[in-house]
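Every protein chain of the complex appears in place save one, which is left out.
Chains: A and B, in written order; residue numbering restarts at 1 for each.
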Amino acid sequence: MIEPVKLANFFATFFSAAAVILFGALYALLFAYSRTRNMPRLMALAYAAYAVLFISVIVLANVANLFGSLFWMSVAILMLAGYLAAPHAIWHLCVNTHAATHHDGFDGHQPSTPLDCSNPETFQQPCKEKTP
Amino acid sequence: MTALGTIDSANLNGGQKLAVKYFSVALILFGAQVVFGLLAGLQYLIPDFLYEVLDFSINRMVHINAMVVWMLFGFIGSVYWLLEDESGIPIVGLKLGNIVFWIFTLAVAAVVAVYLLVQIGPGEHSTLWLITEGREYIEAPRWADIGIVVCLLVFFFNVAATFAKGKWTGIGGVLTLDLIALFGIYMAGMFYTTNISVDQYWWWWVIHLWVEATWEVLVGGLMAYGLMTVLGARRKIVETWLYIEVALMFGSGILGLGHHYFWIGTPEYWLSIGGFFSALEPVPLVAMVVHAVFDSGVHKMRSSNHPAMGWLIAHAFGNFFGAGVWGFMHTLPQINLYTHGTQWSASHGHLAFFGAYATINIAFFYIAVQKWRGNVWMSGGLIGGWKWKWSMVLLNLGMVGMTMGLLVAGYEQSQIERAIEGSSWAGYFAAQSHPWFQQGMFWRMVFGGMFAAGYALLVLDLLTIGKRETRPAQRPSADG
Partner (left out) sequence: MTTDPWWASETFWRKTAIWVTAGSFVVLVFLTFDSMSQITAGTRRVPAYSAINHRIEYRFDEQRHVQTPVIGAEEPLFGKKLTEQEAEALVEKGKLTIQAKNCMSCHTLLGNGAYYAPDLTKAWLDPFWGSREVREELMVAFIKDPSDKLHNGLGRRMPRLGVTDEEAHAIVAFLKWMSTIDTNGFPYNFKPLDQEG
């Protein structure tokens, strides 16, 4: 069973819930941007966004009384772990799905090229990901 | 062949000729949605406006029904649009598809006429069969339900048979399976029961599983095609990601149904299931963000159709804010107890439906009109390019403004009506009279007007864009 939010905590609930999603996305955005553009400094900002997300989840769990039961506490913990790991996992997925060079000739006009690290115009990924 | 920039059906394949018919009706119904939305919104401010002539209940019903049907028409049109391209052969039952289009359109016109002229009936089964079923979103009378299922079945047949005869692609497979769910689930709402809990249980199967599962996946398939067309993205990658998206969407969406089963009499375990899957809900969105950034690093972002590209981006943002942020703000049962059935839902509903579905349909309208005019230039420096930009600004800003107005009203309502006054009638009206509520509704109306202006400009633009262009379309940048 649940413990409803107290009236005084309404604003904190809405605000922290929105912050969870917004900073979750910001973390993912900065994370991915840092990796694609090879800007390690952005990674620090990404983790700063995650830190805000972390606080938001704790605030949300607190005002929505999630710490009161084992189940709801585990939902909060799952969110913390899931948001931390998701961009990493998705990133690996991106790299590996796009690395495939198999081409089924759909476009016709464009020759199939593997990730071309020599041409920064068409490929701005950090080539350390690909080149040995 | 006629000159570039002239509307000519010779530019289209068979499925696309049918698609533009669906798109035209969709656009008209979009207009009906806007008009009846304005009327209903005005009644919040002037309660006696059209009292006992076109009551709020009628305007609101036409408003949301027009929305469901125009989006459905848009989706059907979009699938017909890509069907011949994808399968590599002409549509198997094109003639049947055309006949069904006319039947479907006439049926919709008949239903709307009955809604407006007859409105309600006596408390008997015959009313449910002939006039209205009186259940939100699926008010259409039973005869129309059966008609919708038949039309969707023919549509399904056309899609499945065409892919089966031509070639199966990943997009084709996902669309075909999704269409089975689309008409199958609709049937869950086609029966009468006195038990309101059972009624709403199945009602949510239609509403949630349609809107938050099958529609999302349908849009995923359309988006995949859109990305290949507009950006020239590579098929294998697009399809792999379509599967990833399907897994994430259905994985969180199907049991996400639980967040509608908190308060309708259903067992308490739905509180846990609904809460758990609500927490998972944003995962597909995070995946999209990472993937989009990755892609933008790979593509040179040279789109062949700027308006369509703009609306596809609006779709990504709209889906994120409407479904993600606005959804999660009030989805946990601990807070939903107070927001359920207030303007919170209206705020979320407006932004999510527009952001997730209206946007992608509009993108397809632009894709269609480009080819209809002989694959004309629609990239930078477009003649009369201010129109699509301004209609996009007005529509999006209008929607955000309406959403904010409703949010303020809903926030006040959840506190005063729900938490303090305990949802009594006196509490309801205390909240409705509150300045925050009244002002929220006022601003909703103002931004509704802005949205309507954006709609008018959109129609004008779709009719004229590319008219005086003589340049052929820019080739999309490929690879990625």
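Here, contacts are C-beta pairs under 8 Å (C-beta built on N, C-alpha and C of every residue); 3 or more make two chains touch, one makes a residue touch a chain.
Bear in mind that the values here come from a model prediction, so they are computed numbers and not experimental data.
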Sole touch to the unshown chain from B:6, B:375, B:423 or B:474: residue B:423
Please pick, from B:186, B:250 or B:294, the residue that touches the omitted chain in the full complex. B:250
Selected from B:22, B:56 or B:70 as touching the chain missing from the view: B:56
Positions on chain B contacted by the hidden chain, ascending: 40, 43-44, 47-48, 51-52, 55-58, 60-61, 119-125, 127-128, 131-136, 139, 170, 174, 192, 194-201, 203, 236, 239-240, 243-244, 246-247, 250-251, 254-255, 257, 261-271, 273, 333, 337-338, 340-343, 345-346, 418-426, 428-429, 432-433
Interface with the undisplayed chain - residues on chain A: 1, 3-4, 92-93, 96-97, 99-102, 114
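In this text, only the chains that are shown with their structure count from here on.
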Chain centres from averaged Cα atoms put chain A and chain B apart, in whole Å, by 26
Partner chain B, residues of chain A touching it in the complex: 1-5, 7, 10, 13-14, 17-18, 20-22, 24-25, 28-29, 31-33, 35-37, 64-66, 71-72, 75, 78-79, 82-83, 86-87, 90-91, 93-95, 97-98, 100, 102-104, 106-107, 109-110, 112-113, 121-125
Could you pull out which chain B residues touch chain A in their complex? 228, 232, 234-237, 240-241, 244, 268, 271-272, 275-276, 279-280, 282-283, 285-287, 289-291, 293-294, 296-298, 300, 320, 324-325, 328-335, 337-338, 411, 414-415, 419-420, 475, 478-480
